[in-house]
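As you look at this complex, bear in mind that one protein chain is not there, while each of the others sits in place.
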Amino acid sequence: MWPAEFDYARPSSVAEALQLLADNEDAKLLAGGHSLLPAMKLRLNEAPLLIDISRIEGLGSISNNGSLTIGALCTHADIAASADVQASCNALATATGMVGDQQVRNWGTLGGNVAHADPASDPPTVLVAFNANINIEGASGSRSVAASDFFMDLFTVDLEPGEIITSIEIPAHAHDGSAYVKMPHPASRYAVVGICVVLQRDGGRCSGAHVAVGGATVRAMRSPGAEAALRGSALDDAALDAAAAALKEDIANDLIGDMSFPEAYRQEMAGVYLKRAVRAAGG
Amino acid sequence: MKISVNVNGCTRESDVEARTLLVNYLRDELGLTGTKIGCDTSQCGACTVHMDGKALKSCTCLAVQADGCDVTTIEGLAQNGDLHPMQQSFWDNHGLQCGFCTPGMIMATTALLTDNPNPDEDEIRHGLEGNLCRCTGYHNIVKAVAAVAQAGGD
Partner (left out) sequence: MAVVGKAVKRKEDPRLITGEARYLEDINLPGMTHIAILRSPHAHANIVSINTEAAAAVPGVVGVYTGQDFMDVNPLPCPWPAGGPDHPNNINTPRALEVEKVTHIGAGVAVVVAEDRATAQDAVELIDVEWDVLPAVTDAEEATFDGAPQLHENAPNNVCMEWDCGDQESADAALTSSDVVVRQRLRNQRLIPNPMETRGCIAQHEPVNGEYTIWMTSQAPHVHRLLFTAFIFEVPENKVRVISPQIGGGFGAKIFMYPEYVLTTALSKTVGRPVKWVETRSENYIATTHGRDHVTDVEVGANRDGSITALKVKTYANLGGILSTVAPGIPTTLYGRMLSGAYRFPNIYCHVTGVYTNTGMVDAYRGAGRPEATYVVERAVDLVASELGMDPVDVRRKNFVPGDAFPFEPSNNLLNGLSYDSGDYDKALDMALDMTGYEDFRAEQAAARAEGRYLGIGFSTYIEICGIAPSAWMFGEGWGAGLWESANVRMHITGDVVVTTGSQSHGQGHETSVAQLVADELGVSMDQVHVQHSDTLGTPFGYGTYGSRSTAVGGVAVWRSLQRIKEKAKAIAAHEFEAAVEDVEYVVNEEGVGSVQVKGSPDQSKVVGEFMGIATSAAGGWSLPGDMEPFLDETSYYDPPDCTYPFGTHICIVEVDAETGGVDIKRYIAVDDVGKVINPMIVDGQVHGGIAQGVAQALWEGAQYDENGQLVSGSLMDYAIPRADLLPSFELGRTETPTPNNPLGVKGAGETGTIAATPAVVNAVVDALSHLDVRHIDMPLTPSRVWETIKSHSNGGNS
């Protein structure tokens, strides 16, 4: 399988990449290429120019200055293995460790992953749960978008044609446990449903909870209902039942499904996996 | 586009179309046909090679992206005529039948043991998730990898 013909450029700076984007309508960015190239091989996607940003310096590191900043070119394997990530955002280490397979994690990047915005991919769910910000550079300067606003719809994100994602920032968020759990599709390994839970505890009670869902829904999204049901509870079975019910209610209008995993099933499983995520997060 | 890739320890200079996939470059340009193509959606892993020491599905990488990189293929694994322990173990444990997935399996599992030298059965099975085999039911592949790990890898 060969992609349709294209030109190739390999800029060495963000500024150079932005200029190439400005000068070439319909040009696409290539980082790890693990979402783009398969689509181009199947000729489901094409571009006159691929701008290979994979060697731009400074976009591939992880730093922790209170908030965790992950360069857009960090691979899933880098992130899964990062002690910083494991310490401050363990669910993200888990989720990036579940993307595709070892070969894909070695080369696929977080920036590419969020730009692609496959609703069944794992990292976006965690980024939404942790209130991450997507840092973007464009011709008119830089901006930062909250993950929950960035993921707009199926494969649709708040990113203009001339813009580049440079990093993903996860603000400091004191919590007592986080987890990402998923039901993988047996063929693709994408999430049939993926749930991220971030818990704050005050003694035996839950003082705060973030709950995000992906896989079952058109985009990674928070569940205010589930969060409210958990907050203030002892995370007992009754609270979990209430949270699961609220989650199912929250996502009712945003479900996706297919012949093997219909919408109604995914909706139910979101509730089941919410409970499992809470338990995995130490609740 | 002119590229220079160190393949199996030898620097190769080539002029390729931008759309040439690394796997096509290795197979068609360099004649290294041990690397296989089993699918077109990056699922099967038959095309697995090592790039800069890490396992990669070479069907999901452009040749131009490998410019300046070190690539190892199945042909580069045996040293001085001695099979790599993983190759030997696949042979000893009947870890292959038709052999088509085997080069990719061997490249993926050598990388797996680099990352985790002492995997248990679950970790081996999980580590094989990027590679499909239709013949063996994986039983003897798992055995082959475990045997190498037990013997202390390479």
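Each chain gets a letter, A and B, in the order it is written, and its residues are counted from 1.
Just so it is clear, a residue touches a chain if its C-beta (ideal position, glycine included) is under 8 Å from a C-beta of that chain, and two chains touch if they have at least 3 such contacts.
Worth saying up front: this structure is predicted, and the values here are computed from it rather than measured.
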* When the whole complex is taken into account, which chains on show are touched by the absent chain? -> A, B
* **Residues from chain A at the interface with the omitted partner, ascending** => 1-2, 4-5, 42-43, 183, 185-188, 258-262, 265, 268-269, 272
* **Footprint left on chain B by the chain that the document does not show** => 17, 19, 27, 32-41, 43-44, 46, 73-75, 77-78, 83, 87, 90-92, 94, 96-103, 106, 121-122, 124-126, 128-129, 131-142
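Operating definition for what follows: only the chains that are shown with their structure count from here on.
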* Interfacial residue positions of chain A with respect to chain B in the complex -> 1-8, 10, 30, 33-34, 37-38, 41-42, 50, 52, 54, 77, 100-104, 106-107, 187-189
* Complex contact set, residues of chain B against chain A -> 1, 17-21, 24, 40-43, 45, 48, 51, 54-57, 59-62, 64-65, 108, 111-112, 115, 127, 129-131
